[in-house]
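A protein chain is absent from this complex, but the other protein chains hold their places.
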């Protein structure tokens, strides 16, 4: 049972509400003797930070991580690393008018019925603000894996579908991804995406997205049958991100349409290296990493907080209407990229340590 | 860490290899005083059983469940329920010729590299034979939920896509699903599917499938933020089934294409009942059940064991070719229906008990 | 795996080092809608606080708990409660001179060999300062149980042995326990204990203690076979407290000397109430609470940090000697009373919630 804890050996626990004084994260099980500083973690934090472009929420948060424990003389000690991020720009007044209404597509209704109480300010605990804590944990996982495996280990995410617009994966340009506000890997799509998203925002609407994650340099053997399969844990991790409704590993849902010949990846030995002729498996066979790139994608639904008027009920069970004002991302999927990367890094480090324990 | 155990309060542990003397399952955390017999469990077992039609593997297994503990005078006692299923028709000789080769699309390569040893007979532990144990556990979960919630609780799965052939969901006929060998909900599709699958088999090939699960009668409030979300646990459960590569909740991957207005389900109070005007959320908001039907779908890749010759390597790292003979399902997706139902039932009961503990 | 997390449904995770900026605790799985304030928690905190009498460490810590999340309008919301306690009076300089030596009886040697690094300042993570976080978690558990069970629920601890001096349990006076600096239940022993402990301190030495915990008002049925027995979890909880080396349930180690007739508690129905004629079982039969008072006792070894010179080795493996200066409790056992109470409350609430989930 671990409502707010993720992981088995490398574990993190997050806490905090959108409009509380702070949010934070405890990382437990981090290997000792790894160089680690707040600055290292901040690099990943800045990729998720709101208010950076006109395409994301205008809430201004420095999202500065402060480490409170677990580091001694610049190195991890193997004891829990406590990190805190102060909330600086929460505007609770924006939520006064809707505090008794259940926003469609949000967890307002289910939280209230489950707990009989909820912090309505900015969604409270259900807010995607919680994901800042995950990015902090993921940054640590990434740094540890780069130390344990080497620099060939690399996890990158990209938006491959923005609402109704795809991109051409043949134009994939790794270096461009983090240099445009959409994490788009195809330079040629950026302009169109920009126009489209501005139109969506202007219309008081929102759109969804598909994010693809690639993990390179992952050793063979991570993952464990039957219920700790690597893909099973990745699916769980990605589906735990706010607004995610679908997860694919490799060919994913499309594998249903393939024949056995097309789908299963043939294996070759080429100058002493094992090579697969394709990667429909997404780098995972029987729940265990094969040494190929791990490839996973996930769909983020359109932001539920929109200006356009919608039907709903209130706490007393009366029919009413709602228009959600405030500062919202027209496409929350964009900011899901660093979150997806973070979750992937955490799952991989966890399985790396588990495998070391299990198989030595 | 629970390699072969699934669940938190309602937990099951499976064991056994495809060609060992038996396989089995321990169900722990089952509530006491529930009437339960081997006969009750057998109903679900029979739906998964191989050799029932010409569209599934011809391996003949009675899959008769024997209960060894946890039941007293016809009722559960709250202590672990141990179930055993003897393997009766394993033909290990079929695997002699390929014991040193890694079958593409299978876990042969990854198991061998991870463990340095593997039981090659019928895939050993990686065989889908393990899923018989899950169906036994799921049958118990189903019976318990029917007792706790009432008969309105119902979980059914159907194949909605067979390889390249879809079906018309508008023709959905609940009663027909379990009366055709494909678990197809659309009577009009059955004939075509039959022809198609026979052709696939005759060609020595295989095809994938998409299965949709529906759970009706699930109370509001199951699921828990943040890392024990109901959808997160369903995704993990379904992705742990052999050959599954993608999981959707509600609108799933398609939600990326929708606008905020179309996607988020509006809420209405109609004659004192809460009604949603659509169900893109698949019955889950913020990881917690909303009282709507839970809807999840998942893709099963085409059977990797095919007659057609494929390239691979052997244990010594030499290039070679392989043709997998033996008795294989041309579409393993069909038999995934009762397995998906079983996993759904287990997740729901687990969260039912957790919610009872947590929120009283 | 949960190095720094305790519990199953009601879970807490602690973090922080003795001489870091702060320590803290995340409580997860707390039931919703319970009135809770920092003030409520502070009552228990003050019982553990150092510097209150001349018989404990002179380190001055206000040990003021600040709640950062999980409370809304004065009530728990079911989301994680993050608490922080700032370190105010750490004097790291005291430890400079011994930073390369391993203090006998402390974890200096084992931490260093396990992790290859350790925060030597005040013992770092191995310091009993961590237990302040436990008391905060325990205070919440106590409040929740009082709400769920009623005021008849009561956990109290007392020192029943101070070094070589026992007390007369026949003089047990519940009300006196928290009114003397030794948590001694026998008024007549206090004076002698005072003299004894002053002499111990003056001699630059230290002594151990035995603490007895009593939990009244615990309902029948808490605990679960086989490996989640209530006594098994209590033993684990108490043995996890710094310096604890022995745990008894009921008659404990003495039960070895009793005959079957003397030991097993006979049962009587008296005016419709179930009564036991004795309580050698300590209120637990087969790992499950019987409705009698839960009684557990534990031994705390003498403080290892003493002035008197001792032999040891340093980080380089050279033989050396050590005298530990600084501000140390002559008997850490005294301050273990509120910690023991806290752990008992956490175990009981955890099992209360588990039982509710399991048996409805």
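Here the chain labels run A, B and C in written order, and each chain numbers its own residues starting at 1.
In this text, contacts are C-beta pairs under 8 Å (C-beta built on N, C-alpha and C of every residue); 3 or more make two chains touch, one makes a residue touch a chain.
Note that the structure is a prediction, hence the values are computed from the model and not measured.
> One chain isn't shown here. Among C:37, C:92, C:174 or C:254, which residue touches it?
C:254
> From the list A:13, A:79 or A:264, pick the residue that touches the absent chain.
Per the contact definition at the top, the residue touching the missing chain is A:79.
> Per the definition of touch given earlier, which of C:213, C:288, C:334 or C:348 contacts the omitted chain?
Selected residue, touching the omitted chain: C:288.
> Out of C:31, C:80 or C:105, which touches the unshown chain?
C:105
> Given the full complex, what residues of chain C touch the hidden partner chain?
Residues of chain C in contact with the hidden chain: 1-6, 8-9, 14, 102, 104-107, 109-111, 113-115, 125-126, 130, 161, 163-164, 200, 205-210, 220-221, 223-229, 231-240, 242, 245-261, 263-269, 272, 274, 277, 280-282, 284-290, 299-306, 308, 310-313, 317-319, 333, 354-355, 359.
> Since one chain has been left out of the picture, which residues of chain B touch it in the full complex?
1-5, 8-9, 11, 13-17, 20-24, 26, 28-29, 32-33, 68-70, 72, 75-82, 84, 114-119, 124-125
> So which bits of chain A touch the chain we can't see?
That gives, for chain A, the contact residues 1, 9, 29, 31-32, 78-79, 148, 225, 353-360.
Everything that follows uses one rule, which is that only the chains that are shown with their structure count from here on.
> Centroid from C-alpha atoms only, then distance chain A to chain B, rounded to Å. What do you get?
Centre-to-centre distance between chain A and chain B: 26 Å.
> Return the distance between the CA-based centres of chain B and chain C, expressed in whole Å.
From the centre of chain B to the centre of chain C is 46 Å.
> Pull out every residue in chain A that's touching 2 or more other chains.
In chain A, the residues touching two or more other chains are 1-5, 8-9, 14, 114-116, 125.
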